[in-house]
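To keep things clear, I will list the structure first and then write my remarks on it.
All protein chains of the complex are present and in place, except for one that has been dropped.
Coming up: subunit A.
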Amino acid sequence: MPTLMTTPAAGRFGGFGGRFVPESLVPACDALAAAFSGAWADPAFRAELGDLLAVYAGRPTPLTPARNLSAALGVELLLKREDLAHTGSHKINNVLGQALLARRMGKRRILAETGAGQHGVAAATAAALLGLEATVFMGERDIERQQLNVLRMTTLGATVVPVTTGSRTLKDATNEAMRAWVADVDDAHFLLGSVGGPHPYPWMVRELQRVIGDEARSQSPYVPDVVVACVGGGSNAAGTFAGFADTPARLVGVEAAGGAAMSSGRPGVVHGARSMVLQDADGQVAEAASIAAGLDYPGIGPEHAFLGSVGRAEYHCVKDDEVVAAVRRLARAEGIICALESAHAVAWVLREAGGPLLPTGSRVLLTLSGRGDKDMATLGEVA
């Protein structure tokens, strides 16, 4: 059974991954890969990060049995509660690791892209904690629909730069962050929020997120039949899957129907890696369309493309109306308001429970990647 890549030197996941960046960024990517390799093997770095994750981020996060939903659906559903981590999502795991690394590399500032603003808030938080300057690039359209997170970022002292080009969402924010990095590569660390981008990012971010899967594995009383997580770029799913890749558990990633790179995309190169990409016949990257800003992205991390291509993980998609219904059902059944992004995983379980993909009696572990406060205005609009 294929498991996760353990020898990342070439940055390849089968035919996916790699490093498609301008020559100007190649030395910086090399330096980052070397620095992360060194830090990840350094017990002092691991201890410092582990301490921050415990006393600052609130780890370990609980594994909550969803008793009412389980009874109603006829499956056993466990929720890995990343919504309870500091800043409200799993993004804090990655940013604390990368911000510590940035400081270790002598960087003065961090650059980050954000869609829903969860990564931007987390990056601004880590920067504040560790004394780094933060600049966050965010699409103008996302700024409009995620005002709360914009205010959180500015309160934390970050500069939020509106991106007005292209679809004015995460894809364009990522372009702009990479442009800014080229211009300030000595001083700045590009704190990428997901498992995409050039090597070493897909590997590094998965390693920093694997705490989700490792904790869940040790907290769960059994190896679940199915492990499920939402996927945009795919960092919470990658971290979750990492804890179960060597078990018989089925790994399920759930994409937004309007941003389903695995279901509707083709192999392509965007933002520095070869992966699955929504694109037209010429290779122009398509604009995704999802109610969840964090999944409004036409690509996916290259390791997911690999896991899907070899059949180790399966990828499904759900529609916006199923997602909205899932937020409400989880809230009313369990008293948990999850993010629209996380609700994709919930919606898939709600839809498939009792069917061939998720037979009655299945034991399901679902990563609830974030909390839903930021989405209240959006939910209000769809009544």
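Note that in this section a contact is a pair of C-beta atoms (placed from the backbone, for glycine too) under 8 Å apart; a residue touches a chain by one contact, two chains touch by 3 or more; residues count from 1.
Everything that follows uses one rule, which is that contacts and distances are computed from a predicted model.
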item	value
Hidden subunit of the complex - UniProt protein name among "Urea ABC transporter substrate-binding protein", "Anti-sigma factor antagonist", "Tryptophan synthase alpha chain" or "Cell division protein FtsL"	"Tryptophan synthase alpha chain"
Selected residue (touches chain absent from view) among A:Val285, A:Leu340, A:Ala353 or A:Leu368	A:Val285
Contact residue for the chain not shown (choose from A:Gly272, A:Gly294 or A:Gly370)	A:Gly272
Options A:Met178, A:Leu192, A:Ala288 or A:Ile337, residue touching the unrepresented chain	A:Met178
Subunit A, residues in touch with the chain not shown (by the definition above)	18-24, 26-28, 165-166, 171-172, 175, 178-179, 182-185, 266-272, 274, 277, 279, 281-285
